[in-house]
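Please read the structure below before turning to the comments.
Excluded from the complex is one protein chain; the other protein chains are retained at their positions.
Right, chain A next:
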Amino acid sequence: MLGLLLLIAPASRTQAQDTAAGPLQTLLQAQADLVANASRGTVQQVLDALIASDLDGVPTLLTRWQARALYQRSSDGLFVYVETEGANPLTLIDIDTGAEVGTASSREVAQLRPNRGVQTVIASALVEFQLSSEDPADRLAALAAISRAPEDFHLPILQDLMATETDDDVLEVAEVLLPRLIIAFDRDDADRVAAIESLAGNVSIAARAALNPLLVTTTEVAASLPDGANIARVLEPGAGLSREAAYAMLVAAELAPPLIPRAQIRETLAAQVVDGRVGGLPVAQLNTEDARDRAYAALVAEGLAPPAPTDAEIDAAVSSHVFYEVYREPSQAVTTAARATLDGIETRVGLFRVLDLSLDGLSLASIYFLAAIGLAITFGVMGVINMAHGEFIMIGAYTGYVVQTLVPDYTLSIAIAIPLAFMVTFAGGVAMERLVIRWLYHRPLETLLATFGISIALQQIVRQIFGTQARPLTPPEWLAGSVSLNDVVSISSIRIAIFLLGVVFFVALWLTLNRTRLGLEVRAVTQNPRMAASMGINPDRINMLTFGLGSGIAGIAGVAIGLFAQVVPDLGSNYIVQSFMTVVVGGVGNIFGTLIGAGMIGGLQKYIEWLNPTNTLAAQTYMILFVILFIQFRPRGIIALRGRAAGD
């Protein structure tokens, strides 16, 4: 058996050299010794040969080599890749074809371990090779790689590239990258300042990321201000820096003895108890800080504990040192320029933030508007408190979900769901009006109770049918992305769609109420049902249709809300209080009012969230408090009806 192996071994060796010698392998074998024992000085020779060959496999080879994934088989000197380091046996892969050439134990192959210097040279060559590629996509990929982990050797390469580059896209990326590299790695401060100033007004995250590291400071303490340090500012103990913090810094710098914290006093005392007494006091008396201090002082006097610094000592230590913040960046010209440029950028960023915030507020406002507009009709125009309004929103969302399970195309299913949701909730609203609400027109507070009953019944029925877990209502793909102006201002497409839907609703509803026969009759019945009836209008029919319209709009709003919120049985109850507030703030009986109310509540909530971004609950709380106070000053809302129509 052993003899057989020995016989085969030389045979396989010749085979490897004959058949597996692809162009890359041949190239490496020509300088096998330089490859296997690469040093910083000699590796360039190999790299030049590789780059000159312009073979497809070169980037992969360089990447693997740098990552120490290139191995050499001891038996025949063949260079191979190993993909999973540490596996046993190792799987060997041909460097030309990528095909498996066999397995070996870790003792039969040698891993090539280029040191840090060689790795840098290889990486540089790799970048250079990619940047010299004919394909602009390769060059862009190389630039992206530089951008992820910039190194000092990238700077000359990039400068060379910019001298010769002709592709506009690549040039654009390179021009963004160049100042970053200059700021980080150039040796000439004048060049760096120029690069910093070239970023003025650039609100991109990359620009801020290039400038911020320059302004990193460390807080230091010394007996006097050091010469030549780039000092950001001097801290005054008591003003910018608390006395305790200042002393803690002295302790950390070992310029003063540490304070003795309360817990340490207790532990020291506990360790020194002898016969139930410590420091001359019985243990039982040590339940006040005062007694403990006295006992500790006694221990210090006996030399059994380190003395705590007195207040006077602390003051003296603090006042005899200076505390200052010093920039990590040594050049003052650079930090000054960076500070000025960054301040300018931050002003612009602030302005864009306001714009972004306004867009957010607008989008939230359109959601509130959609949720509330149906209510503005049923509550605002008819004076009916419909607590089940939220459930109509929820039913609309579930209608969308059901349609999506039947129609797999998302665009088509939304197009079907919107009219269908309207029809379902319109029918529900009409049924509810006929069966319940019309008996209660003269008892408005009781409609609240009856519709609340309907609300919990509907919620529970939906829970029975669909379960409590959230159902997906997926927006079509063309609504999935977002539109961004720059790194600060962006808004998701779905929110734009909801905003547009809100605008469409508003216009359609306004036209319906003001330009159609139905609208005229609705307004007539609202203002004076008896007079309207005597003019030949059937108030029953109008009330029914109005209520159906309000409910139907809630259904459509439900589809829209379901696209970004989770479709759960209590979806609607999350919106009901806000919707009522929107209508009340805006002014009852007026869809313009609802529009303004939604704008105010949405904008206000986003603004408060911005003031306290960690806590959206707090934002809602303060927003509601604001609404309560607002109602004090305009009890009938922003747009109040006047005269008889205001009624009671």
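Some notes on this structure:
In this text, contacts are C-beta pairs under 8 Å (C-beta built on N, C-alpha and C of every residue); 3 or more make two chains touch, one makes a residue touch a chain; residues count from 1.
Criterion: contacts and distances are computed from a predicted model.
Only one of "Amino acid/amide ABC transporter membrane protein 2 (HAAT family)", "ATP synthase gamma chain", "C-type cytochrome" or "YdbS-like PH domain-containing protein" fits the UniProt record of the hidden chain, and that name is "Amino acid/amide ABC transporter membrane protein 2 (HAAT family)". For the options A:A256, A:A372, A:A450 or A:I542, the residue in contact with the chain missing from this view is A:A450. Checked against the full complex, the candidates A:A149, A:A223, A:A239 or A:A284 give a single residue touching the omitted chain, namely A:A284. Residue A:T621 is the one among A:S74, A:T411, A:N538 or A:T621 that touches the chain missing from this view.
Although one chain is not displayed, chain A still touches it through residues 266, 269-270, 273, 283-284, 286-289, 292, 379, 383, 385, 387, 436, 439-440, 443-446, 448-450, 452-461, 463-464, 573, 577, 580-581, 584, 615, 617-618, 620-621, 624-625, 627-629, 631-633, 635, 648.
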